[in-house]
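The complex appears here minus one protein chain, its other protein chains still in place.
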Amino acid sequence: MKTHYEFKPLNIGRWLVWSLFALLLAVAPLVFRSGLAVTVLSQMGIAIIACLSYNMLLGQGGMLSFGHAVYTGLGAFLAIHALNAVSAGSLPIPVATVPLAGGLAGLVFAVLFGYVTTRKAGTTFAMITLGLGELVFAMSLMIPEFFGGEGGVSGNRVVGKGYMGINFGPPVQVYYLIAVYTFLSVAAMFAFTRTPLGRMLNAVRDNPERVEFVGYDAQKVRYLAFIIAGFFAGISGGLGALNFEIVTAEVVGAGRSGAYLLFTFLGGATFFFGPILGAILMVLAFVLFSELTNAWLLYLGLIFLVTVMYAPGGIASLIMMNLRVAAYGRLRELWVSYLALAVTALVVLAGAGAMIEMVYHLQLNSAGGSELRFIGVPLDAKGANSWFGAAFVLLTGLGLFELTRRVFLRHWGEIQEFIEKETKRKEAL
Amino acid sequence: MTDTATGPFALELRDLRKSFGKTEIIRGANLGVRPGERVAVIGPNGAGKSTLFNLISGRFTPSGGQVLLNGQRIDGKRPFEINRLGLSRSFQITNIFPKLSVFENLRCGVLWSLGYRYTFLKFLADLDDANDRAEELMHMIRLDRKRDTLAVNLTYAEQRALEIGVTIGGGAGVILLDEPTAGMSRSETRRFIELIKEVTVGKTLLTVEHDMGVVFGLADKIAVVVYGEVIAFDTPEKVRANQRVQEAYLGSHVADAQAGGH
Amino acid sequence: MLKVDNLHAFYGKSHVLHGVQFDVRPGEIVALLGRNGSGRSTTAKAIMGMVECTGSVEWKGRQVLGSKPYEIAHLGIGYVPENRDIFPKLTVHQNLMLGEKRAGRSGRWSFDEMYAMFPRLKERQHTEAGVLSGGEQQMLTLCRTLMGDPDLIIIDEPTEGLAPKIVELVGEYLRRLKDKGLSVLLIEQKLTIAMAISDRALVMGHGSIVFHGTPDSLRADAYTRKEWLEV
Amino acid sequence: MEFFVISMLNGLSYGLLLFMLSSGLTLIFSMMGVLNFAHASFYMLGAYLGYTVSRFTGFWPALLLAPIVVGGLGAVFERLCLRKVHKYGHVPELLITFGLSYVIIELVQLVWGRIALEFHPPAILQGPAFTLINNSAQGLSLQWGAAPAQLCAAADATIRVVCSPFPATRGFMMLVALVMLGSVWLLLTRTRIGLVIQAALTHPEAVEALGHNVPRVFMLVFGAGSALAGLAGVIGGSTFLTEPAMAATVGSVIFVVVVVGGMGSLSGAFLASLLIGVLQTFAVAFDYSLGTLAQQLGVAPGSALLSSSYVKLTLSQVAPILPYLFLVLILIFRPRGLLGTREG
Partner (left out) sequence: QQAPAKPAAPAKAAAPAGSGPLSGEVVKLVRIDPLTGLLGPVGVSQGKGYQFFAEKFSGAGNPAGVKFEVTLIDNKLSPAESLNALKAALDQGVRYIIQGNGSSVALALVDAVNKHNERNPGKEVLYLNDSAVDPDLTNSKCSFWHFRFDADTSMKMEAMSSFIAEQKDIKNVYILGQNYSHGVQVAKYAKDTLARKRPDIKIVGEDLHPLAQVRDFAPYIAKIKASGADTVITGNWGSDLSLLVKAANEGGYNGKFFTYYAGVTGTPTALGQNGGGRVYQVAYNHYNMGGQMDKWMTEFKQKYNDDFYTGSTIRIFETLGAAMAQAKSTDPVKVAAAMEGLKVKSFNGEVEIRKADHQLQQPLYVSVWQKAGGKYPYSPENTGMTLVPVKEYPNYVSSTPTSCQMKRPG
């Protein structure tokens, strides 16, 4: 009996997806050329590795870690020390392999810390990682020999003449190095999900007890996965060290760990590609979103509330749901609803945004006059008109949104029913 | 205890004991099962049948006594160690991997025994033996059509079947089934018993059952557990005739009616 | 007392009950029989307000369809779910305490009576219910519901996993409940016991009632037994 | 001796402060299993609301009103948001409180601005509750309220007198913490609410079928937990600082208390708070480091080693992170916490 026949048609699709991914990585800096864009792209690559490695724990192993930055961060520190050793000539390895040093460091620390953390799952695991994270962060300021104190440790990635003009001076060269690492790491982590250990990790997540009755040691499965996740986390840290050429204590901080958790979840922990989306959003949120508005933290918080409530599977699950609808050929009838939803949602956002921005303006900026522009519309933060206008827009938007949402939900439900019937029918065949 | 067959025991309990806090639940149980025997374990509710299974399979550590599998002591070992030595069990309350598909569930059950252990250097898709074995199991438990359905979405009976599939997947020689037919209707039960018989050919089987029909249909021998002791271990006919068993367990006419009904 | 009419129930989009109709009179044991998946448990849940449904459920002359489960419980319907649903981390005694609608007031039943009914529970009253044996858990759920002093008790497969001797005992107790004036809607798999104690029997198939009559007439109706019960 | 007494008092009162901060968290966590990351934000909200209300009504009514408002907001949040994600499990529950904490902090800054507020305790709480007087001639004595100046001044140069006032705010805080302990204990043991919720965590439908209005109970518990946070906020805000960073400083140490104490154990949380409070306070007093230890043991490490930070790090320097060390150790060796009954 040949069993993997059903992978055949998918394999073509898979080749396509991976080639597209590679292509995307290759052309991105040709499209977005500014200095900021290149470093943002680099950071996205780095974040993608970090979030995927985090999701090995969260999504695939059911381990909620509050201290993943420990492994990315320590990887970064080790990598920058390695880089400095390379610069000093005491470590004869090419600069391009420095991230691997970070990976090794992540691995070693995961071996050390993972031994105690992965003995338990659930809340106990979460809390140990929280405690370890705090400890490592506190230590980072107390032991300047290794962590470089407040200023951190800096290095210089340009060592010697380089090879064929590649000396990693120009950010674009570093970007391509990161892109290569990103591609390989993503591929490796995807491959991992298809291996016996990867599958058993899912089993451990679902039912650690039962795993022991099919011959596996649940603890050991968790531990091994933790080590592998630590390795990739370290690589991501090492790439970060190369990109910034400086590593400071913030890389092991709780803020980082929290961000990995939040954005991995936002992207979608249940699908492999979810964390990739999450990572991209993370970089956008921290680098660009915060430049657009002072109220970015507020928006971020609200986005999380809404996502957790209405799309607990993250963005990836939304996409997959629509793909499923598309597979049954019924996505097309939804676009009107989507359009309506988007438009009304934008109206709500405009109303709410105008009010939020006015409050912020009043608070931070009032001396510059009470006028401000919000998406091109002049507003007067002290004028009743603007406030009434914004409130009106908000309320109308809310009303319309709710209306369209209901219509959409009915339609959506009907389609789901249809799909369910179809699957039942197919099963019965 | 009367030993009809001779030779080494596949599974042997020697004065096995287990206490929870102050209460002793298993009070010196003795039992010897020969290879290939099908044994039904019966007894009143709370007698300690499931506890006995938990002790044998390593879920609990015994407070005293010994458990031997093919002559080797396994008491005090962890569940996965015992499993690797060739003993596998199912659960009274369905216990599978809810977010994995039927096929994945079964494949998880076979991986270790085929020697793949913790490897992450091979693709699952390339493990022909594991895939074939899982397909075969899936066919045996008649879930081919639900191959890619997540286990949570199966009906109760299907989940029970899957539970059995995962249990026998590893190819263990000794199988413990805890109330495999619980919650099934008569007809389903009948089908299911056939299934169990079919998939456990040549294996040593211990199963807990309350349904006398099943018990008498399936078992070569019956072990009666009462108050943490094995008070009788014999052929079905002799056990049914046993006065103590009558008193402690079977009650009067219901048992007869049930047993006779098949 | 309980009058179910044209009841349709849905799990999300799947339509499970198709116009179920029956009634239960005071002091009566009604057996609800049928194959796996015929919709018996769903009927019970629909009465308790736990699934989405349309139609009519009248209890003591009052429409309860659309009420919340706890409101229905307060009106005097007790429900013993099929998958036992004991509270694993609470002790046996605490499980029983939760059965009471108001702390300390248990109406017709007291803790002592419960413990007298199943001495096994008394022995284990301070144990976490999660570690009870399957049968013990079944006893516990029954007692827990009785503590709420219901007038009608809906029991979903109470003898599941019980030793034959206990099965008999449960039958015994159900009859005693009836003597105390309770009505019982008994969902059962084991025909023998259901036929032995019930006043009327209903058979369900594919989400509607396909047979309605006394146990004797069911015994006589070979077609129904073959087609819908497969015995 | 007097240093010991004062340190002990400081330690206990700090422990009680920790308990006050975490009691609401314990309540919600032990009953609902939700690790409420927004707890510190509710604490902060309590302080700011307390400040605003007290400007209209004075401190004491604010002490009552602000927690009620915070509790109400908590209940509303439970009703509108948390309830929706309950069915998805603990991680989304935790994340939604995470998101809420961002929102609250930003909103608070929007409404009250970004710099510290002048929120003072009422006059009656401003002085010392009592003063410990250590007179090298007469020994240790205790004086209620502030000690008169002449008692604290040495009459003659050979006598050393040290007056250590114990702030009334601290005393009040200890009192409130004890009251909280009592009321949460009553709630847990004298009512069935605890049972209902624990049962509902695993089988909500069965609990409803028994006649309990589960959603309402959840809402009440979350509201009560938030109200406790709010109460702590009014007191903490007036005793310490009312500023945007106040939530962050309370931060994760309250989780340490709850987890070290044991999941679902009120007495455990209490014990853990006191232990951590005393431990940390006394640790501050010790300047021992690995280096001095080695020297005392007669080992003479090389001077290069001696000057490295690892070796120079003193106990007092690491005092504030001891709770985390404690947390990790406890969880490794006793995963269910000091007095916990269940794991995870």
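Labels A, B, C and D are assigned to the chains in the order they are written; within every chain, residues are numbered from 1.
In this section, a contact is a pair of C-beta atoms (placed from the backbone, for glycine too) under 8 Å apart; a residue touches a chain by one contact, two chains touch by 3 or more.
What you see is a predicted model; the values in this text were computed from it and never measured.
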Quiz item: What are the shown chains that the left-out chain touches?
Solution: A, D
Quiz item: Who touches the missing chain here, A:Ile166, A:Ala188, A:Val287 or A:Leu318?
Solution: A:Val287
Quiz item: Given the contact definition stated above, which residue among A:Tyr71, A:Phe244, A:Phe272 or A:Tyr299 touches the chain not shown here?
Solution: A:Phe244
Quiz prompt | Missing-partner contacts on chain A, residue numbers | solution = 34-37, 39-40, 43, 138, 141-142, 144, 149-152, 154, 156, 158, 169-170, 240, 244-246, 248-251, 286-287, 290-294, 296-297, 360, 364-369
Practice problem: Provide the residue numbers of chain D that touch the chain removed from this figure. | Solution: 3, 6-7, 10-11, 13-14, 17, 114-118, 120, 128, 131, 162-165, 167, 169-170, 240-241, 243-245, 248-250, 253, 280-282, 284-285, 287, 316-317, 319-321
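Here is the rule we go by: only the chains that are shown with their structure count from here on.
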Self-check item: Higher-contact pair (C-beta pairs counted), C-D versus B-C
Solution: B-C
Quiz prompt | Distance-to-centre winner among chains (Cα means, whole assembly as reference) | solution = A
Exercise. With chain centres taken as the means of their Cα atoms, state the distance from chain A to chain D in Å.
Key: 33
Quiz item: Distance from the CA centroid of chain B to that of chain D, rounded to the nearest Å?
Solution: 51
Exercise. Provide the list of chain C residues touching at least two other chains, using ranges where the numbers run on.
Key: none
Practice problem: Provide the list of chain A residues touching at least two other chains, using ranges where the numbers run on. | Solution: none
Exercise. Quick one: which bits of chain B touch chain C in the complex? Just the residue numbers, please.
Key: 20, 42-51, 92-93, 155-157, 179, 182-188, 210, 212, 248-252, 254-255, 257-258, 261
Quiz item: So in the complex, which bits of chain C are touching chain D?
Solution: 48, 50, 68-70, 73-74, 78-79, 81, 85-90, 94-95, 97-99, 101, 103, 144-145, 148
Quiz item: Across the complex, what residues on chain A touch chain B?
Solution: 1, 3-4, 7, 191-192, 194-200, 202-203, 205-207, 209-217, 220-221, 224, 228, 427-428
